[in-house]
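Shown here is a partial selection of chains from the complex, left in place.
Letters A and B name the chains as they come in the text, with residue numbers starting at 1 for each one.
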Amino acid sequence: MIRKLVFIAMGTALWSGFGASGIAQESPSAPPDSAADALAVSAPEVNSGDVSWMLVSSALVLMMTCPGLALFYGGLVRKKNIISVLMQCFFLMGLMSVIWALWGYSFAFGGESAFYGSFTEHFALRGVIPHIADGQIVTPQQGTIPTALFMMFQGMFFIITPALICGAFAERMKFSTMCLFSVLWGTFVYCPICHWVWADTGWLLEKKIIDFAGGTVVHISSGFSALVCALVMGKRRGFPTEAMPPHNLSYTCIGTGLLWVGWFGFNAGSALEANATAVNAFVATHLAGAAGVLGWVLVEWIRDGKPGVLGACTGAVAGLGCITPAAGAVTPLSGICMGFVAGACCYMACTKVKNTFGYDDSLDVFGVHGIAGTLGVFLAGVFGTRAVTGGSDSVGLLEGNAGQMVTQGISILATIAISVAVTFLLLKILDATMTLRVSEEDEIRGLDETEHGEEGYIFW
Amino acid sequence: MKKVEAIVRHFKLEDVKSAITEVGIHGMTVTEVRGFGRQKGHKETYRGAEYIVDFMPKVKMEIVVGDADLDKLVEAIVRSARTGQVGDGKIFITNVDQVVRIRTGEQNDEAL
């Protein structure tokens, strides 16, 4: 089948494509309501198949945070902190969702600037959800789906990204500070990067970055912020001399299975349609996750003598993280290569690199998401192909487009820069005003008892 | 009366129980414990971080018996719990001053 979507610019995330062809090009400065009216006339009809897929994808991405990530992380801490990890993930589902509806979506996708969004344009979902204008019911639409659905799908990313960071300061951060940090981080790190990459007027989109589903926006941003958290907060009491093995690897394994399933929504959903791009993203995602398992386990088996399920799980996440930016731009075969490399590299990052520098990134957020995300954005520039993105221009380095590598490099650096700088600033301010860590006694007793007044398991 | 505490391997519990009941003793209390001793532990590796697990899972059986039954009990345990490998466990024997059966208030040998 010849790809229908030839008008999508090469290397452009598809959902921006809709904007580009719809709102941005035809009526860039129109106020939202009339833009929506305009859409009602000129836009393609709402497509039930696409709506169906995007509803499912949104649900799947929510499932990634809880139970997915909650179990993945929850299993890795010590028993006395299981509740605290579950609570961080679960409470962020509540908190970040409401923030997203209030100003997050607006600050990410609103406005005309290349660098930041608008707090007011879509404040409290203005112009996003059904409303009545001039007595007419208006249901804003984006591409073939209602805008509210696009907003919701994006909102699920806004939840999971700060939740990923929680792995870095697990077992020692104050819950109240964590909440405020997440809101501020979401607003001042996530939203700007999201705007750069996916908003119609974002400067990285303008530069034709390949970041299909969030290599920069989600994985590099959270991974490098996590590293800063680990460094600023300091080590857990007893690290690294005291043994801190995962208290429930079966949770970690279940969680990874759910993350994997949810990732299909994350990546294939990022096509915003149930089309061939979604299919390619799905297949590439699956095979990259699979190859990530093989990559990590192989290296671990050779170096440590035994293949472990934690390695298999971590390898899967590494592979899945790595393919994220590339899933809509590379073939599934390239996905296998990328996943395998990511699995192997993340093993090295979580063992050699961490040991060398001695920081306590409790659950290896940097070693997995930071490294895999960076690798993924980089390799998307290498393996990107017009067979997948459509169009007639060459896409990645292997197709001869060396310039793409520059764009990818700039995107990586810019994402790291803002993540590191703003995270550092936020942590310093919060430390001074409300402190970051619980007391040493509370850390020893465990956060479940001291921060939440609950116990994870009462088995007798 | 004597209390016999036997630390034995997990998978020997049923065998030892049978051996004990065969010699006519019908009460015991069992606890899950971890033992540290000559038996080599094993290594666990989580994302490259190695932990030596040198506390081995064992079960502790506590059996209070009248003095007359002591020897055959110890003999039964040793026989049934032995594999011959390091880590088979120990038996500790201590003196018990008094025994009470809660249900009836019976005391000492009658309470066993």
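Just so we're on the same page, a residue touches a chain if its C-beta (ideal position, glycine included) is under 8 Å from a C-beta of that chain, and two chains touch if they have at least 3 such contacts.
Since the structure is predicted, the reported quantities are computational estimates derived from the model, not experimental observations.
A single instance of every chain kind is placed in view; the whole complex contains them as A x3, B x3.
To be clear about the criterion, only the chains that are shown with their structure count from here on.
Touching subunit A in their complex are the following residues of subunit B: 44-51. Against subunit B, the residues of subunit A that register as touching in their complex are 240, 243, 245-246, 300, 303-304, 306, 308, 310-311, 314, 347, 350-352, 355, 364, 367.
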